[in-house]
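With one protein chain withheld, the remaining protein chains of the complex are depicted in position.
Coming up: chain A.
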Amino acid sequence: MRPPIDLALSRITKVYPGVVALQHVSLNIRGGEIVGLIGENGAGKSTLMKVLGGTIAPDGGAIAIDGESYDALTPSEATTHGIAFVHQELNTFANIDVAGNILLGREVASSAFRLLDQQAMTREVRPILDLLGARFRPVDSVADLSLAEQQILEIAKALSMKARLVIFDEPTSSLTLSETERLLDVMRQLKADGVAVLFISHRLPEIESVVDRAIVLRDGKNAGELARDEITKDRMVEMMIGRNIGRNKHHHVPARSEPALRIVGVKTDAYPSIPVDLTLYAGEILGLAGLVGAGRSELARAVFGVDARHAGEVTLNGESLAPNSVAASIEAGLCLVPENRKEEGLILDFAVLDNISLPNLGKLRQGWFVDRRAEARLGAVSTEMLAIKASTLQGAVSSLSGGNQQKVVLAKWLATDPKVIIMDEPTRGIDVGAKGEVYSLMRSLADRGVAILMISSDMEEVIGVSDRVAVMSAGRVTGILPPEDLTEQNILRLAVG
């Protein structure tokens, strides 16, 4: 074992055009301790981790490892010092066995023909797996391992590189309860062996149960630190928020006439055993908040019909919606502005006009043919209404800015004359100006009686734009907040479950 690490980040600053991602952030950690790093989405955790991993260079501050000081690390320096990551997304190869995965790129080979030396690889890997208490063998197929076991495999990989600091980035968001327990045990084991563990998680109960101290980030700054005996869920939530977001003056409770969209007992692929109920009224914007992995997008996809709906009923203005049929949903007046603009929302190489007309061809047809004049008219009307900045509607939509691309997605759906719109992260990756335009468009649609379900992980957006907010956690709707209770604190409390 290598000597324990002593790492200190001091006054790290990172500025992106228009955004200060990190401002004088400090963090220190030594071998043999578990430190929690918490903060809301966008608090700067991932940027800080990229600084540690050497993938981005900070604009200010210093990194000291075992007394050696750096302005910035390179990825290979980070590895040499024994910094390793275990990400939420797994990087395992199902077609290579356990030992091969752990030693990928560092395979043990015979000197003569570079043949793989399976036995030597097994010998090298076995003590690491024993240390982690793994219940699988070096020769096992990775395809047969559970998610948690694959995560342990990733940890083994980190240890095989003589890691002295293992950073866990949201490792538990896709694990079951007992798997999570095992992972936390592994962390304790690492700590006992003198390894430093940095644990990033949204799940505060886990932080509470395992860390020695917790460092809180907020808006790219240090918001404080909690020692072992100070850690409580309330203290952590309080520190993560630390500010009061001004309430939106728009908030008005629309007259509850008939529900526009009614979701009853719907089960999704992600949480097949949990039925979800949700009701959306005409003329309101219902925010749907929750942490990543809470099952919000999955719910939207199942309701819209892109993914299988396993049970339950969806009614739109009283009429039952056929399951698993996007065409039927659009016909009935439901549409989904998907989370993933570039893959699901648009065909990037297609012209702006072709993208807008795609779900509307049913209305734009003359017999078999596309009525190209009507199509051009639709394009002109849409670009004018949404102020889409495109030099020509015949150009590929990929050449537009993010904000204009999102407007094209909105244009294509608004042309279907929807009664209910589900928007999944409608302003992700677009600039502030375009955000404002999207918000005012949403409000004017709501004023005209359209019901909008807005999934968003941006707390300011959720509170600023919504009339009511439903919160999901681990597949369940844990609460619905009326306008008077719309505070960040209330939302976060429901979201962490």
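Keep in mind that, in the parts below, contacts are C-beta pairs under 8 Å (C-beta built on N, C-alpha and C of every residue); 3 or more make two chains touch, one makes a residue touch a chain; residues count from 1.
Here is the rule we use: contacts and distances are computed from a predicted model.
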Options "Carbon-monoxide dehydrogenase large subunit", "ABC transporter permease", "Tricarboxylic transport membrane protein" or "Transmembrane protein": UniProt name of the undisplayed chain: "ABC transporter permease"
Among A:329, A:405 or A:478, residue touching the chain not depicted: A:329
Listed residues A:412, A:468 or A:493, member touching the removed chain: A:412
Of A:57, A:361 or A:380, the residue in touch with the unshown chain: A:361
Residues from chain A at the interface with the omitted partner, ascending: 306, 326-327, 329-330, 336, 338, 343-350, 354, 357-359, 361-362, 364-365, 368-370, 372, 412
